[in-house]
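Just one protein chain is left out here, and the rest sit where they should.
Each chain carries a letter (A and B) given by its place in the written order, and its residues are counted from 1.
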Amino acid sequence: MYKRSVSYPCILWSAAFIIIPLLFIFYYGLTDRTGAFTLSNLAAIATAENSKALILSLGLSLLSTAICLLLAYPLALILSGSKIGRSGFIIFLFVLPMWMNFLLRTLAWVVLLDTNGVLDTLCKLSGLPRFKIINTPAAIVFGMVYDFLPFMILPIYNVISKIDINVVNAARDLGANSFQTLYKVIFPLSLPGVISGITMVFVPSLTTFVISTLLGGGKILLIGNVIEQEFMKGTSWHVGSGLSLVLMLFIIVSMALSTKYDNGEGNVL
Amino acid sequence: MKRKVLLVCGCLTAAVLFTGCGGSSAGENGEVNVYNWGEYIDEDVIGMFEEETGIKVNYKTFDTNEDMYPIIANGAADWDVVCPSEYMIQKMMDNDLLMEINYDNIPNISNIDPAYMDTVKSFDPDAKHSVPYLWGTVGILYNKTMVDEPITGWDCLWDEKYADNIVMMNNPRDVFAPALISCGYSLNSTDDQELSEAAALLTRQKPLVLKYTTDEVRDMMIGEKAAIGVIYSGEATICKDENENLEYVVPEEGSNVWLDCWVIPTTCKNKENAEKWIDFLCRPDIALKNFEYIYYSTPNAAMLDLIEDQELLNNDALFPDTSVLSRCETYHYLGEDVEEKYNNLWKQVLSE
Partner (left out) sequence: MSKWLKRFYLFVIMVFLYAPIVTLMILSFNESRTSVKWGGFSLKWYQQLFESRTILAALGNTLLIALLSAVLATLLGTSAAIAISHMKKRKQSFCMSIVNIPMLNAEIVTGIAFMLLFITLGDLLAFFGIHFEMGFGTVLIGHITFNLPYVVLSVMPKLKQFNLSMYEAALDLGAGEGQAFFRIVLPDIMPGVLSGFLLSFTMSLDDFVITHFVKGLGADTLSTLIYSELRKGIKPEMYALSTIMFLAVFLVLLAVNLKPQGGVKNTN
């Protein structure tokens, strides 16, 4: 069934549309307007405003990754232990929101989080403190958690639901309480899923420009916004590519981490 | 079996090619690719043009001059006719991106008030590239029920009591203009010292600002989400129609007056159709239809005679008297280096 020729179309395609475009980024990132070699585009990350944007992006994406993990892990545990969890139904529930356009879904949070919006009004009516997070970094973290939570839940759920129940039972028989079982048995076994989930949430949060545009009120500049503006407002493709290269460093680190721990089980699929 | 697979692939490729061609089916007299500001035309006018001339219009919009420029400059798409503001026209001419217009093909240009053609000469010295479309001012729209005293100047934008009630525009020139004017400088300043003073002022203002946005100002002001918004005059008129608590003022310290013109970029493939398009929009009845939809001031003198509604003619936002205009300034193109200075300072403000 295997003929060498079946691999040709895909090799060709990957070369033309995966490798070559990346080479273009390297080319633009390492040259100036005249085409001469330069490192100044990479150094552009060190300017006050760009480094602030990068640090803010790193902070917000780490925070939202942590929140996603904290929310998703118990959920994955619950799902893997319940009946609905075992059918394909649960995947369905988490993939389904993707069929509503992601820009619109994020925008809906503007309506919900706005001053005098739905949540604020609820707080006001019930006498709770007022709710003012729209156009702040908190709103952006909120949006990131919302948009990327399914990418944390699914890999963890996939791994946990495949843990051999006998291993867990053995631990219990040997006298571990449920916390010990979780901490010493289930968690280490679920690590590939956790790592995979972390990269699946961290990379898109780090590089987003859409969520900050939608929920930040134009007041918050993430590194994604800086790069997008370099390209779309026509300031400089060279600087934009240089900054993308810097960004790719972070992505490569998280990719390396995930391949190190990934035994093929942790994928979302 | 292999043949079947090939067949399927072939069909799919054909489908792609077919739809690719299907998308660009031209009208009987060809087509014209129009690139205009968002919400800057009565869309019925496009249909009328198509019907009258048999030319298919491919119409797309941009949000700011700065968004439009790289698209024309990089040749990302071939536009036949574009509508930038004066300083951007200057920049496009400096970079050889514009063609000369054949005014013989635009007989309706006689409807344009010659005074505006003089203004054109300030950025297009031979007046060979531009046909004025609409003009207006930048000013402050405020909600009478949400402010304590009538607004007259820019200083309200730095007033702490309006914290979280101020909406600013979202492009470097329009953000810096109020700050520069407040410092007593020209909105075309190129001086480092003056610009960093303005940037400092903007940084101080940032905590008070609810949102930086250009087109959303309208909805936010109508919805009473903010008390004060910096806005273009035409948008202001629409807002006042929708919400009677709103009032528009051109600040006493001065402001920006702008003139948007139709130009033909060098990427143009349908020059005659582009000129027909421009001519069509200069026709008094079409200009009036447009005017009644978007409410920007028009340089079309012949159209003014067609206006029946006296109240419109007395509208200060639409037809500001000369004392207002005398304190306003147009933007000039300041060169690539200064442009970068503005961009960088604006980025600094945002990253604070």
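The working rule: a residue touches a chain if its C-beta (ideal position, glycine included) is under 8 Å from a C-beta of that chain, and two chains touch if they have at least 3 such contacts.
This is a predicted model, so every value here is computed, not measured.
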| item | value |
| --- | --- |
| Touch with the omitted chain, as defined above, among A:Arg105, A:Lys132 or A:Lys233 | A:Arg105 |
| Options B:Gly54, B:Pro114, B:Pro207 or B:Gly223, residue touching the unrepresented chain | B:Gly223 |
| Option from A:Leu30, A:Ile140, A:Ala171 or A:Val203 whose C-beta touches the chain left out | A:Val203 |
| Chain not shown, touching residues in chain B | 1-2, 5, 8-9, 12, 15-16, 19-20, 23-24, 35, 38-39, 60-61, 63, 71, 74-79, 213-216, 218-219, 222-223, 225 |
| Footprint left on chain A by the chain that the document does not show | 1-4, 6-7, 9-10, 13-14, 17-22, 24-25, 28, 71, 74-75, 78-79, 81-82, 87-89, 91-112, 118, 146, 149-150, 158, 162, 199, 203-204, 206-210, 213-214, 224, 227-228, 231, 237, 240-241, 244, 247-248, 251, 255, 258-259, 264-265, 267, 269 |
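One rule holds for everything that comes next: only the chains that are shown with their structure count from here on.
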| item | value |
| --- | --- |
| Centroid spacing, where centroids are CA-atom means, of chain A and chain B in whole angstrom | 37 |
| Sites on chain A touched by chain B in the complex | 48-50, 52-53, 56, 114-116, 135, 217-221, 226, 229, 231-235 |
| Residues of chain B touching chain A in the complex | 66-67, 69-70, 73-74, 164, 170, 206, 209-213, 225, 340, 343-344, 347-348, 350-352 |
